[in-house]
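The next block holds one structure in the form of structure tokens; read it before the comments.
Heads up, one of the protein chains got dropped from this complex, but the rest are sitting where they should.
Chain nomenclature is as follows: A and B, assigned in order of appearance, with residue numbering initiated at 1 for each chain independently.
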Amino acid sequence: MLGRMLSALFVAIVLVMPARAELTIQISEGVEGSLPIAVVPFGFEGRGAAPADIAAIVAADLRRSGRFQPLPREDMVGEPHEAQQVNFQSWRAVGTDNVVVGKLRALADGSYQVQFQLLDALRGKQLAGYSIPSRPDQLRQTAHQISDIIYETLTGQRGAFDTFIAYVVATGKGTDKATHRLAVADADGYGEQTILESTQPVMSPAWAPDGKRLAYVSFNKGRPAVYVQNVVTQEVRVVAEYPGLNNAPAWSPDGKRLALTLSKDGNPEIYVVDMATLRLQRITRHYAIDTEPAWAADGRELFFTSDRGGSPQIYRVRLDASGAATRPQRLTFEGRYNARASVSPDGKHIAVVHGADGKYRIAVQELNTGILRVLTDARLDESPSFAPNGAMIIYATEENGRGVLAAVSIDGRSHQRLSLQSGDVREPAWSPFKRL
Amino acid sequence: MWNLIRSYPRSVLLAVLIHLTIVVLLTVSLRWPSTRPTLSNAPVDVVKAVAVDEAKVQAELDKQRARERAREQEIKRAQEQARRAEAERVQEQKRLAAVKEQRAEEQRKLKEAERKRQEQARVEKERLAKIEAENKALEQKRRAEQERLAALEAKRKAEEEERRKAEEARQRQEEARKRREAEEALKAQMAAEEQQRLADARRAQAMSTIDKYRVLIEAKVRQNWLVPPSAQQGMVCVLSVRLIPSGDVVSVQILESSGDAVFDRSVENAVRKASPLPLPPAELGLYDEFRELRFPFELQRKG
Partner (left out) sequence: MERRIQWVLIVVFVLGLAACAAPPPKEDAGAAADAGAAAGVDQGADQRQGADLGTGFQGHPLDDPASPLSKRVFYFELDSSQLSEEDREIINAHAKYLAEHPEVNVVIEGHADERGSREYNMALGERRALTVRQLILVQGVGQQQIQYISFGEERPVALGHDDSAWGLNRRAELLYSGY
């Protein structure tokens, strides 16, 4: 009898004990948004006021990329300048994932040492830290380099903040004091330098792959001609001034050839100029308009605009070893107007001016699939140019009757306006990565 | 012209005549009918031909002979047919005779069979009679046996009865004990079942509580997950997360990487930012369920 009671109890106990299993929680979607980051104003060790607000430049860069959401200064929970001074908990509390702290030190010889640390607030550790020597006139550039490091550490993609943009500014349009200016500035619009100023129109700036020369079209001599100018030495060279159009220069990826549009043989056709000999090779032979050439990343194909099909569309030819071209193949079929192809640095996409329903917008077509995505939503967008990291496209648009520059991320999610100064700004061209 | 005619009358006349002749000839020749040969259609009567052909005579003779032969053959055929008919009639008669024979045979056989059956029946009856007699004798013997057995049985029963009464007395005692024991066992069992029910109820509540908090945790992590723009649909990263009873995350381990460092980091960040995770109140004692959590992050929809 005792045995039976005991066995009964034992059974009861076993039934009551709970089973152990690891709980699995499935997450299948998140939220879209930019990474919250706090760029704390840098400390300054030196006399007087800091010569530059490095943190502000960095925060503006990161915001402009669309990938980051810098914390406004009034919401910051402290002003640390070094990792040890950072209380990660309080930064986490304001929703920041990453904190950037830094210091600007004036040296005896008049130069500066810029030191910064990128910290992970969630894990409480340092992700990157550098100390960069800098001349007084290089401080903005150093700030852009810091932005590049932060961008690449957190997104895995190379940053394009330490780059240039070239563009044309037209003032006094319609008056007799009209001027046209070809200018180069930092990618954030600061530090503008005039390359060329003229009363006659200037068009189509194009960066050579070495980042040191600009090709452009100028009406200086009363008619359009293609020039190449070294932005450092200011040396100028005429490349094409044939009768008719000399237009739309585009550098080959190896920098040895220039594709352009000439109408000397009766109507606008694509030619390739050898930069060493200035010998011409004709690429298209058709009575329609063929213009706006752009090189594929491997330098063996050319994209161009042609209205041989009735309205402007993008076509592509392959160049063989001798430089001769195959029959053009049409690439764009959506919309009644597709022109001014610009090739992404990885060669997988082209950005075009896409006209449909009376609106002209920037669209990106994936070359593999032919799928076209419209990225902008105004009505007079033109001249798309890829950043050298392929993450953004800068283009010209119209705002309040004025020409301004704007940038859009490649996925179309983030838009920025870059209104630089007075006058009409147009035809932006993003420089390649700087070569040291 | 008239001088001409006067000076050369003969020549002129000749000329004119010749001309006229030529003209006439030409015109007349044109009108003559063509001379095409035509076939005559007059029929020829063969029967009235007088000439007698030898070949024809021979042919007539041949025909007659052929007719004779044909007649002879006819006669032969007729004779043949008559013979055949006769033969058939004879055969028929034979058949009929044979059939009669068979029937006679069959009847004889039937009668034989009958006789045999009747014989057998008689034999059977005799056998049965014998068996009956035997059975009766056996029966009597059995009855006698049974009576003897019955007597024995009665004795045994009497003995049995005594034993049974003794047994019953013992059994009653036994049963009393068993009843007591059974009652106690039942009580114990009921108590055990009660406990089981209570445990189940607690467990069910625990499960629903677990589910409820699972949903809360999922929501909080989801809200804190900033999906990077480079993320592709279908990317999977699995985390193993350890919590302390307050819900704070103390360790995060990547069990399965998505292959994209940026995606992996975003997923880790999501869990860390969601810390402390919502946990059920300590009194419920469910902390063990939540001590170690497994988070499979799979991007199914891109917004």
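Please note the rule applied: contacts are C-beta pairs under 8 Å (C-beta built on N, C-alpha and C of every residue); 3 or more make two chains touch, one makes a residue touch a chain.
The model shown is predicted, which means the values in this text are computed figures rather than measured ones.
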item	value
Given A:Glu241, A:Glu398 or A:Asp411, the one touching the chain that is not displayed	A:Glu398
Full-complex contact with the absent chain, from A:Thr163, A:Asn247 or A:Thr284	A:Asn247
Listed residues A:Gly66, A:Pro224 or A:Pro432, member touching the removed chain	A:Pro224
Listed residues A:Met203, A:Leu258, A:Ile350 or A:Ala391, member touching the removed chain	A:Met203
Positions on subunit A contacted by the hidden chain, ascending	173-174, 201, 203-204, 219, 222-224, 244-245, 247-248, 261, 263, 267-268, 289, 291-292, 305, 307, 311-312, 337, 339-340, 353, 355, 360, 380, 382-383, 398, 401, 426-427
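Basically, only the chains that are shown with their structure count from here on.
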item	value
Distance from subunit B to subunit A - Cα centre to Cα centre, in angstrom	68
Sites on subunit B touched by subunit A in the complex	181, 184-185, 188-189, 192, 195-196, 199, 203, 206, 210, 214, 217-218, 221-223, 225-230, 260-262, 266-270, 272-273, 288-290, 292-301, 303
In the complex with subunit B, residue positions of subunit A that touch it	1, 4-5, 8-9, 11-12, 15-16, 18, 20, 22-35, 67, 92, 95, 97, 122-123, 154-157, 409, 411, 413
